[in-house]
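Of the protein chains in this complex, one is absent; all others appear in place.
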Amino acid sequence: MIELRTPPMGWNSWDCYGASVTEEEVKQNALYMAKHLKDYGWEYVVVDIQWYEPTANSSWYHKFARLEMDEYSRLMPAVNRFPSAKDGKGFKELADFVHSLGLKFGIHIMRGIPRQAVHMNTKILGTDYTESDIAHPNSICPWNTDMYGVDPNHPGSQIYYNSLFDLYASWGVDFVKVDDIAASRLYYFHEAEIKMIRKAIEQCGRDIVLSLSPGPAPLEKAHVFLENANMWRMTDDFWDHWPALLNMFEQCHKWSSYVQPGHYPDCDMLPIGHIGIRNYDNGGDRYTNFTKDEQLTMLSLWCIFRSPLMVGCELNDNDEFTLSLLTNKDLIEMLKNTHSSHQVLRTPHEVVWTSTHLNGDRYLALFNISDEVREITFPLHKIYLPNTCHYLDIWTKEQGIINDVVKRTINPHGVCLLRLTTK
Amino acid sequence: MIELRTPPMGWNSWDCYGASVTEEEVKQNALYMAKHLKDYGWEYVVVDIQWYEPTANSSWYHKFARLEMDEYSRLMPAVNRFPSAKDGKGFKELADFVHSLGLKFGIHIMRGIPRQAVHMNTKILGTDYTESDIAHPNSICPWNTDMYGVDPNHPGSQIYYNSLFDLYASWGVDFVKVDDIAASRLYYFHEAEIKMIRKAIEQCGRDIVLSLSPGPAPLEKAHVFLENANMWRMTDDFWDHWPALLNMFEQCHKWSSYVQPGHYPDCDMLPIGHIGIRNYDNGGDRYTNFTKDEQLTMLSLWCIFRSPLMVGCELNDNDEFTLSLLTNKDLIEMLKNTHSSHQVLRTPHEVVWTSTHLNGDRYLALFNISDEVREITFPLHKIYLPNTCHYLDIWTKEQGIINDVVKRTINPHGVCLLRLTTK
Amino acid sequence: MIELRTPPMGWNSWDCYGASVTEEEVKQNALYMAKHLKDYGWEYVVVDIQWYEPTANSSWYHKFARLEMDEYSRLMPAVNRFPSAKDGKGFKELADFVHSLGLKFGIHIMRGIPRQAVHMNTKILGTDYTESDIAHPNSICPWNTDMYGVDPNHPGSQIYYNSLFDLYASWGVDFVKVDDIAASRLYYFHEAEIKMIRKAIEQCGRDIVLSLSPGPAPLEKAHVFLENANMWRMTDDFWDHWPALLNMFEQCHKWSSYVQPGHYPDCDMLPIGHIGIRNYDNGGDRYTNFTKDEQLTMLSLWCIFRSPLMVGCELNDNDEFTLSLLTNKDLIEMLKNTHSSHQVLRTPHEVVWTSTHLNGDRYLALFNISDEVREITFPLHKIYLPNTCHYLDIWTKEQGIINDVVKRTINPHGVCLLRLTTK
Partner (left out) sequence: MIELRTPPMGWNSWDCYGASVTEEEVKQNALYMAKHLKDYGWEYVVVDIQWYEPTANSSWYHKFARLEMDEYSRLMPAVNRFPSAKDGKGFKELADFVHSLGLKFGIHIMRGIPRQAVHMNTKILGTDYTESDIAHPNSICPWNTDMYGVDPNHPGSQIYYNSLFDLYASWGVDFVKVDDIAASRLYYFHEAEIKMIRKAIEQCGRDIVLSLSPGPAPLEKAHVFLENANMWRMTDDFWDHWPALLNMFEQCHKWSSYVQPGHYPDCDMLPIGHIGIRNYDNGGDRYTNFTKDEQLTMLSLWCIFRSPLMVGCELNDNDEFTLSLLTNKDLIEMLKNTHSSHQVLRTPHEVVWTSTHLNGDRYLALFNISDEVREITFPLHKIYLPNTCHYLDIWTKEQGIINDVVKRTINPHGVCLLRLTTK
């Protein structure tokens, strides 16, 4: 499995373009990332769902739409949206472009095989099996109905997944987000297909990050995710309203034991900046509905928890504040080089988290989850620190000495995030 | 809606032949019914699931099997199994044969339209709508995956159902059992499609009994079934083992208020006699596993509750005892001419039911649901009878006078069923 | 067990006087009943809870209040409230008074023995057992904490209950409402004590009606109630607001199978007329909050279901309308002489019930449970009636002929209640 000592950081097309992003839009965001973000650790550029659907034009799906597909039932980029994919070249040229910027390239796929392939009865690459042999006729995704799941008991199923990842490896794909697999509205989750996909990656000869969606991945199966995936979602799609952010505290708390190098429970994309451009899911074309305090809270939680960070907005429309969120070196230092992060207190009004830097420094996050300004106090000794510590405020950059107790006045839905050093 | 003053009585091919019955087998059972059962009220001969599937050979379904279908996506009998269906004649000749015996003809269908039709994109009769316009891509049946449900919000959906029932009316179908509709493993139940089917029957110009499967139909939606269907299942498929029969007492109790002329909660087929011939669902080819006492109990409960009666066995293999169950005139008199049936007592060991004949006579059923012989007593006054009554034992034909209290020694899982007259 | 061919009818002090009724108030209501109601079947006059508590003055209980008690731990009427109880005479004189009017006398008791007795360690009548021997120290009623339950495994417990009912029999008590027994907030229900009380009644030499409270009695234990009690509550205390009345339809539906001569699921008191005089539970001193339509609906449901009827108001303050509710001979005829009552339809807007007179006539109740005027139609054949029937409207006294279908315009929360005759 790929070595991935820190959580993946990147950009994903879903929050701004839904199922309809184009090659040009992807390139423009990659260029922005290379210019403004790469130095801070950002590297993945990910094309989300339906890149094989020529008529996709929003976040809504077209029932029984004809999908671009090769002769082995493998979906191919819609050339009208991705011109460089012409002549069966797939994403090779776009991946090359992204790589040329020093970045990495990712795609989204749905679990299973196209329903249209089953009824055409084409063959699986290198076999005499047909698609209908391996398709599982009632393994369906209710919210995107292009695919059937595959039958884990049929030998052709692994061969089919291998053929997919061989193709992606030949294109130069570095990251695959597989959907309808980590949770299911109808069928719990799809453990057997997760394992087949892990095998397909291992045999394809390329390091590929495996990201699983949607959430909530079942907590009681944490070991399956730890053994097979690099990241997996803890919740359903995350959007820019406070109740969703408040809920993420609880999910992070439940999953915090299972954050490990190379294996990251995923808080989902950051809906900051300019989003909803062609994604109609949670309000129209807009700048994020989150207040600035909520954005600091979100970034603080994602980073102290050590979630993957995937930005959801059109990067070229970033304002200064949004850019500042993505280029806070002290924040990203915490994201990358800490361990044992966990919630230490939750009251109806406050949440407190801590984590430990690999060098022994400690982080402390005080969140005001209430709707009023509150003074929050927290004694240093409760996280095993001595009575006197030096602190750096990650957001304000203020530094100084704290004796005994941290005491801060914090805005509603706001945060105080400190790095604490004993020397 | 068809007038149906008494519960339908008939034969269904499922319990003995699964999805694979042939025309010849249907005819032989119809001939038996005409000769031995018709005089007692039995009249429906019903061909169960998959008559459009040429390779069906048991109770198991073939994934993505090619189905016989006309140019308007309407399924047609497989000619290899139903030779008289050749040249697009459908079930016309078989229905004529059944009618010639003085009996009625029924078929089973799955809710929705064939998946294969959707991917062929054929037209709906008399419209420019295609099958993919009306198909609902995630409205699936998980246990038989031939069909998609249809979208109740699309105008073509009603037209499609109308075209189905017009075809069935032209064949002379008297009874349609619609499956995957009264309950759903995934989606509660399908109220909108029930209503479309009701409308399709009303416009087709023929009296057709509407039977809905599978169970359990949701009790809290009783009024939907009462308004639209003639019979509907209270449980999942019923088979010949005691726990299933014991459970039926509870279901009958819950539904007893809603037995009305023309509208009958359905206890499902009677798995008596020779069953399982090509149905592998609950044990192999066999004579029923029920003891004789359990068979009397089953018939007594079905009839005092006023369930439809559909026999599941190969009739031509009936022994004398099995035939006697189906030709008990006093039992069928109770089935046909009573009202207000209800459970009056249930202890851990006993269940007692009563009902009222249209002429005022009363019925009393004492069931021993324990595993031991028990003496069961029941005072006449508890069901508002005077201290002295004349009785007829429905099963033993014994007659006499009862004073004050009925007292009977009853076998394990057995029954005493009495008609009580005050004059 | 007492023969009780029709549901008990009477008056109870709770709804108007809470825990504080006085002898004079009881007498005045008895006098009213004798004069105005007795001829219609009303007969029980019941003193509700806390008659042994000298300081009781409302529907609220006094924690650790000293209770009047004899030397054997049997509670005695508080003489300041019931002067005729002086010199240890108990309720003898009051019962005699009620009997002299041709009526019957009832009392309320709490399950168990007084806590104060346990800590005084007095003896049980005729034994050397002490109260602390039989008391169950954690069998408590959370809403009235005067008593401990008794230990069904101790031989003294039955002796204690016998001593209670011997005392009540000596007073001439005809009806005992036992509370904290048919349901429990903490301990399911108290089956063992129900059976002990049944035995105590059987041995006391007097016919006493046994009424069990509070509800909801557990439906799955119906046979325990049928075997031991004459009436038992289906809900928690019932008061004069529509949601409670609407809920009673569901409870009556669930229990309708178990209405038997002598054994009646109980809808609770009728909160009509002048109530809440010293009962602070659900609003202050008032005339009932129910509209006239709701009162007709309540009486119709109670009577077609065959619930006991206990009036809760100060009878002497009855207006003409309230009195008319209690003196409708046709309604009480239905209450007394019918069987097999059951709900036949429930939609979101309508509920329909039917029952059968012992002479074969039928009753039909159409309830409009919606908040708007509605026309409700119901075909006669659905309850097995011929196409033409004579009808009597129980409330308007209108008579005539109905052909095929009953069609009535009914007020919100209103009812049409008909007696239907075929001759």
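Letters are used for the chains, namely A, B and C, taken in the order the chains are written, and counting of residues starts over at 1 for each.
Definition applied: a residue touches a chain if its C-beta (ideal position, glycine included) is under 8 Å from a C-beta of that chain, and two chains touch if they have at least 3 such contacts.
Quantities reported herein were computed from a predicted structural model and do not represent experimental measurements.
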| item | value |
| --- | --- |
| Omitted chain's touching partners, listed by label | A, C |
| Listed residues C:142, C:284 or C:360, member touching the removed chain | C:142 |
| Identified contact with the non-displayed chain, of A:184, A:256, A:307 or A:328 | A:256 |
| Contact partner of the left-out chain, one of A:241, A:286, A:382 or A:408 | A:382 |
| Residue of C:6, C:58 or C:132 touching the missing chain in the full complex | C:132 |
| Touching residue (missing chain; options C:92, C:115 or C:306) | C:115 |
| Chain not shown, touching residues in chain A | 5, 222-223, 226, 253, 256-258, 260-262, 339-340, 342-347, 354, 356, 358, 360, 381-384 |
| Positions on chain C contacted by the hidden chain, ascending | 63-64, 115-116, 118-120, 132, 135, 137-138, 140-143, 145, 186 |
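Just so we're on the same page, only the chains that are shown with their structure count from here on.
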| item | value |
| --- | --- |
| Interface residue overlap between copies chain A and chain B, same or different (over half shared) | same |
| Most remote chain, CA-based centroid, reference being chain C | A |
| Junction residues of chain C, two or more chains touched | none |
